[in-house]
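A single structure is presented below for examination.
Every protein chain of the complex appears in place save one, which is left out.
Chain IDs A, B and C follow the sequence of writing; residue 1 opens each chain.
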Amino acid sequence: MRLAFFGDVVGRSGRNAVSDHLPRLRKQLGLDAVIINAENAAGGFGITEGTAEHLFAAGADVLTLGNHSFDQPQGIGVIERDGRILRPANYPPGTPGRGANLYDVNGYQMLVVSLHGRVFMDSLDDPFQAAERELGAAPLGEVADIVVVDFHAEATSEKNAMGYFCDGRASLVVGTHQHVPTADTRILPQGTAYQTDAGMCGDYNSIIGMEIDEPMRRFTTRMRSARFEPASGTGTLCGVFVEVNSKGLAVRAEPIRIGGQLAQQIPTV
Amino acid sequence: MRLAFFGDVVGRSGRNAVSDHLPRLRKQLGLDAVIINAENAAGGFGITEGTAEHLFAAGADVLTLGNHSFDQPQGIGVIERDGRILRPANYPPGTPGRGANLYDVNGYQMLVVSLHGRVFMDSLDDPFQAAERELGAAPLGEVADIVVVDFHAEATSEKNAMGYFCDGRASLVVGTHQHVPTADTRILPQGTAYQTDAGMCGDYNSIIGMEIDEPMRRFTTRMRSARFEPASGTGTLCGVFVEVNSKGLAVRAEPIRIGGQLAQQIPTV
Amino acid sequence: MRLAFFGDVVGRSGRNAVSDHLPRLRKQLGLDAVIINAENAAGGFGITEGTAEHLFAAGADVLTLGNHSFDQPQGIGVIERDGRILRPANYPPGTPGRGANLYDVNGYQMLVVSLHGRVFMDSLDDPFQAAERELGAAPLGEVADIVVVDFHAEATSEKNAMGYFCDGRASLVVGTHQHVPTADTRILPQGTAYQTDAGMCGDYNSIIGMEIDEPMRRFTTRMRSARFEPASGTGTLCGVFVEVNSKGLAVRAEPIRIGGQLAQQIPTV
Partner (left out) sequence: MRLAFFGDVVGRSGRNAVSDHLPRLRKQLGLDAVIINAENAAGGFGITEGTAEHLFAAGADVLTLGNHSFDQPQGIGVIERDGRILRPANYPPGTPGRGANLYDVNGYQMLVVSLHGRVFMDSLDDPFQAAERELGAAPLGEVADIVVVDFHAEATSEKNAMGYFCDGRASLVVGTHQHVPTADTRILPQGTAYQTDAGMCGDYNSIIGMEIDEPMRRFTTRMRSARFEPASGTGTLCGVFVEVNSKGLAVRAEPIRIGGQLAQQIPTV
């Protein structure tokens, strides 16, 4: 089984990076499943039904979210209705939508779990307990053939910890939210593929996907003068490729970077 | 001119990664200058005269620091005395040591500036103003042949911003502190080499360089039961290689990862 | 029914303020119950069996804690054993001790709940959900004659919110942790007595109970040079007095400040 995960899609540049490269890549790598973090798909903040459809049409099976999940009020409906979209599982009881789900992809059962960190972020219930609960509900190798955990978090320490916490119980633990890919793709001792951050799908000639001017002004003057706007240059498709064995554990994990400003990286299969 | 920068050396595993690989690498890549962030060199927290000497002996020309600069009380003396060691330039007036310095390396004048971020970190004076002041004092192409900025910061947004802020005025802006290398090594539009984080030199089978047990306990139970200890497995030498032209601007920028758990990457020259 | 709550006891000055004034005050005000936050009782950090005994002997019925609950390793045993000591109820499952308890005081059933805030503090499970659970388990006017909630929190907004969240379901919601008493003692619309912060029992000629020198050095130089030590001048007993009716709702709420540096305030009964 082969799967790919792509990080935070930021605005039109990010959406285009996905639709320009994913259809071909899906065939080329023989992917059974594709998961994409879409929390910044709509104008850089949140998701709408239209942006979700764009990503599904390009080849996504599941979309995950993060701290920007509900930034678009008109997107809340689709998050509630569409079982292919996940917001963090450790949101308060009663939050619209779901945090984990089991999917049938190419005949395999795939569990995807969306989790949200707490270090340097908004206060939420314990993501480690939530991981324990969700991984226990559909154990890898028993109920699930593949388990993918998207840990949307700021601190590398918390992300490292989640990797080891799930090691042997997930096919892949991958971080999102930092909008910069990390170069630590590897397989942990018990067989879980891991990368601290998938990086964003978007224009890297920017400040984490946004036009440079306004965030630069805020950093240097502490004054706001405009809204953040997504940068509009050519985007990079950015993520991680994983091949799993019959137990759902990783036998191969490699970064993917196609298009745009970053050094290109495509797994050869 | 060729230089290499290596990220936060963590404990003995990190120090050994440097001394095991740097002497050979320095010759192999024909490096004119080597800068290493050493804020975690002594037991994971701070620096001592002995650990500094180990890194200089292995081939470092300059050592930079960060939020852990003064964790070892017995290390404050060497920070004050030794001009090859830099603590962040935006520390309060009166802080021991210096934040920027001009070095003669192989006949070139090299300015190194240590800066400390403010997002999700301790409160300090504006690092952008400090950058402006230090870069203005020894302009690239006039006073300095090479300018290296180590931006020790948590948030990728602040690090991206510092890259563009210095673009065209530095040979390299590289982040440290996250202890995970990023895969966004590139040359910015005005010629400055950039990588959001150099990654640590240390054992990656760990939580950002520390033995897994204690940080895992704190994340999952909120209780402390022991000190953090550096992980003791084989370390990875982790950093970035830059080649600059006669104006001090980058013509080449590539990651370096040697030894340990990460995918290996050595520039070919 | 009359009760008094006293805020964070800091070190010897705080312990002495309690034992110097509480025995007399308990008689003078005809108090049925006394609750004291003791998270800083032992040298400014945490609690020990000895400091707990000192406070019980002086007239405390129940001791609550906060972010410093487990700072003294030798205090964990007494927190586990002694049902009169409460640590925050929204700590992770498996944490030693208990977060709420029902007490028989002078023939009345008193529920005390310890909660911990999340804004600008360590990450914990939702204190509002925890309040809901604990208040529901022993409803005021049915199971409990008196309900006291100690909300150990930093942000005044979160503390205000907890007051209104519990309004009509608790006799008193009082904040702790800021070590400065607030002057907003009042009865909320549904009958719950409220004060944003009880203030500390300790020496106010200090930085929140600590000797001035070391915290001043850290604020102005960002360097540490010694441990924090509790200030040793005369302490102030600082808290709130509440009288409740047969439904457990407040009919009177007034501040208490006795001894030390602050303007004196003793309810007349």
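We adopt the following convention: contacts are C-beta pairs under 8 Å (C-beta built on N, C-alpha and C of every residue); 3 or more make two chains touch, one makes a residue touch a chain.
Note that the coordinates shown come from a computational prediction; the quantities given were computed from them, not determined experimentally.
J.: One chain isn't shown here. Among B:Gln28, B:Gln74 or B:Gln129, which residue touches it?
T.: B:Gln129
J.: Name every residue on chain C in touch with the hidden partner chain.
T.: Its contact residues with the unshown chain are 120, 126, 128-129, 154-158, 160-161, 164-165, 178-186, 189, 196-197, 199, 204-208, 212, 215-216, 219-220, 254-255, 257, 261-263, 265.
J.: In the complete complex, which positions of chain A touch the hidden chain?
T.: Considering the whole complex, chain A reaches the absent chain at 70, 91-92, 94-96, 122, 124, 220-224.
J.: Write the list of chain B residues that the hidden chain touches.
T.: Chain B touches the missing chain through residues 92-93, 118-119, 123-126, 129.
Methods note: only the chains that are shown with their structure count from here on.
J.: What chain lies farthest away from chain B once each centre is taken as the mean of the Cα atoms?
T.: Result for max centroid distance from chain B is chain C.
J.: For chain B and chain C, what's the span in angstrom between their mean Cα positions?
T.: Roughly 45 Å, centre to centre.
J.: Nearest whole angstrom, what separates the Cα centre of chain A from the Cα centre of chain B?
T.: Here the centre of chain B sits 29 Å away from the centre of chain A.
J.: For chain A, give me the residues that contact two or more of the other chains.
T.: 126, 129, in rising order.
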